[in-house]
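Only a single protein chain was left out; the remaining protein chains are all shown in position.
Here is subunit A:
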Amino acid sequence: MTDVVRLDAVSKVYGKGQGAVAALREVSVGIPRGSFTAVMGPSGSGKSTFLHCAAGLDVPSSGSVRLGGTELSGMNETALTELRRQRVGFVFQAFNLIPALTVAENITLPLRLAGTRADGAWLDEVVSRVGLRGRTGHRPAQLSGGQQQRVAIARALVTRPEVVFGDEPTGALDTMTARDVLTLLREIVDGTGQTVVMVTHDPVAASYADAVLFLADGRIVDSMAAPTSEKVAERMTRLGAWV
């Protein structure tokens, strides 16, 4: 199995001198194609920073990041943006959608930005997979939180990216809605071979993944294959976090 994302000795330091914070320290890891990976760790452990560096949203202080075989270091902002546009999809915790655009327009936004046309069949499939058939004309304000996250997922999928990143995509949802969204992600990984990397605080959410990476103090301290919520919760307790 090939790695879609590969980090080698990636460090990220915020600030300078006395007040410098090392958010990532020499992190090396590979994300296999077609896998569903969860990233966990105590608050402030560097999960978001890890995600940003892996996705080319932020530039590491040192080390190398390869996304789908392309080395990211040395790329300028426009080149990085174009690369993200083709190879990466995002789902954020909240504020995922442009309020002025309809659901359909939000979903096709990356295509529009790239100046390409939506592939009708694929768009239909994405919309029906996330269960938004018949709501494509609505505005974000007319949707529930869970539905908004589904729109964000559809948008992340529409460009057929190499990998979809989520930073606590279910963090703002109630348990039942969160389950639906996680099941959806799982189905996408299984059904289309999509790679998904997701930061989460929730051991139950992590149990939907194929593997869990544990971060603490900017380092990957452990990983776990075939996680269950009990095992993850126990591991997190040992890391000194309350969940």
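One rule holds in what follows: a residue touches a chain if its C-beta (ideal position, glycine included) is under 8 Å from a C-beta of that chain, and two chains touch if they have at least 3 such contacts; residues count from 1.
Note that contacts and distances are computed from a predicted model.
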Listed names "Gluconate 2-dehydrogenase gamma chain", "hydrogenase (acceptor)", "2Fe-2S iron-sulfur cluster-binding protein" or "ABC transporter permease", matching UniProt entry of the absent chain: "ABC transporter permease"
Contacting the left-out chain in the complete assembly, out of A:Q93, A:T177 or A:S229: A:Q93
Touching the absent chain when the full complex is considered, from A:A121, A:A141 or A:A225: A:A141
Chain not shown, touching residues in subunit A: 48, 51-52, 57-58, 77-78, 81-82, 84-85, 90, 92-101, 105, 109-110, 112-114, 140-141, 155, 167
